[in-house]
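Submitted below is the structure of interest, expressed as structure tokens.
A single protein chain has been removed from this complex, and every other one stays in its place.
Up next is chain A:
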Amino acid sequence: MSAPAPSLEAVGMTMRFGDFTALDNVSLSVPPGSFHALLGENGAGKSTLVKCIMGFYHATSGALLVDYREARIQDPRDAQALGLGMVYQHFTLVPSLSAAENLVISRGDTPALINWAAERARLEAFLAGMPFRVPLDRPVSSLAAGEKQKLEILKQLYLGSRFLILDEPTSVLTPDEADEVLGHVKALTVSGALSVLMISHKFREVRAFADDVTVLRRGALAGRGRVAELTNEDMAAMMMGKAQIGSAPPRTGTPGDAVLELRGARARDRSGFKEIGIEDLKVRAGEIVGVAGISGNGQVELMEVLTGQRRLLSGAMTVQGAPYAATRAQARRHRVRYLPEEPLHNACAPHMSVAENLALRDFDSGRNGTGGRIFLGRARMARRAEELIRSFDIRTRGPQAQIRDLSGGNVQRAALARELSGDVALLVVANPCFGLDFSAARAIRDRLMQARNDGVAVLLISEDLDEILELADRVLVMSDGHITHEARADQAKPAELGRYMAGHAA
């Protein structure tokens, strides 16, 4: 790469949406060839700031300097022309196209007739100058998350970007993948070929890769400095302000009898061509069993087996010793509850009210619950909803608000409130904190630990290894549809688990 990396400076950026000030006089400076981290809670204004830089929003006031010259960026194309490129949290690649096709179509000047031989030669020449590469011919949907993220970064470099904005680039990667991708990006900045502004809330990554950090809180600058001169506590204090971060409630009690057991369970996977197989899985009362794994290694199928959405080809599933097929009656009898990932889509009726969603477990139970035998117990439902909203701290305009209007953390809290209310023996949870910020995630994790201490058997399927290591008593690693490793959480080493997750451990 020939062109040197540009510098970028944002001076006094303010962004107002009506009365609401999303960004209040924030300044930020990224020298050429440096790696700058932007820290902050959800809603702190990080996204607003980078969207102003990229031209998605037009700042109410403030200026942008690219290479010490004032830049007027009206839309993302202007930003692209100045060499600024953004890698989003969600992949923007087209799943059914190959990597080569994705790269070629992303160029603004794709020829009407594509000469693949020539394009291939050009792509190979481009990749030869890169520190990493990806398979060019497979459809993107078949690539692992780490490879997709690498391809997103390659795409920006291919388009000529010399200043990269990375929006939580590692949220879907394993620790090893994250280190590899960010390591390559770091190497490009050290060589002076690239400047980077990375949005993150993982201190570990900020510490390992960033030179400088800027912290935002509620739209305003909360602190900045050289990463080497700050401790994690300093950064956390800047992010949270006075609010105490708190630590997890202590782990108490000892595990009891097995509640959930899967033996020799086989089921077809989503493609229909492969199978998942769980030889032996036991979850006992009063313990959290974590299932770690990279997304797409059979966790979704396992969850579907447990919720009765996927047929077992062979093997047995029992709960409290009785055969279990996850019918509504069985789930009620054995007190089994679920919190699937993305609860707004998988565990809620988005257009129904918070109160109605909170009553979905027992509106038809006829007694004890919120429901009558024929007519709904509206008054009881509302009363019950008020209680749960209070005790689980769900922020909503009221019990009658549509649940889809709630923020992600509050939807998660509402679903968890429903699933944990009453007497619960087994709770199956998948990616409960995906996309949540620190304090929302903290609240959910505390609830899970509390449930465990109260004697609930918890199966936690999560792609976030840190979460599993924090919460679980035992860790299972799922790779290619099978449990390939088991360890006690307090003795497990993240690097070793990462190797099992990636499927290339001995």
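Worth pointing out:
Operating definition for what follows: a residue touches a chain if its C-beta (ideal position, glycine included) is under 8 Å from a C-beta of that chain, and two chains touch if they have at least 3 such contacts; residues count from 1.
The rule is short, and it goes like this: contacts and distances are computed from a predicted model.
One chain of the assembly is not displayed; among "Diguanylate cyclase", "ABC transporter permease", "Carbon-monoxide dehydrogenase medium subunit" or "Tryptophan synthase beta chain", its UniProt protein name is "ABC transporter permease".
Listed residues A:Gln74, A:Ser271 or A:Gln491: the one in touch with the omitted chain is A:Ser271. When the omitted chain is restored, the residue from A:Pro95, A:Gly160, A:Gly253 or A:Gly321 that touches it is A:Pro95.
The chain not shown here is touched by just one of A:Arg310, A:His334, A:Arg384 or A:Arg499, and that residue is A:Arg310. Mapped onto chain A, the footprint of the missing chain covers residues 76-77, 88, 90, 92-97, 101, 104-106, 108, 110-114, 116, 268, 270-272, 310-311.
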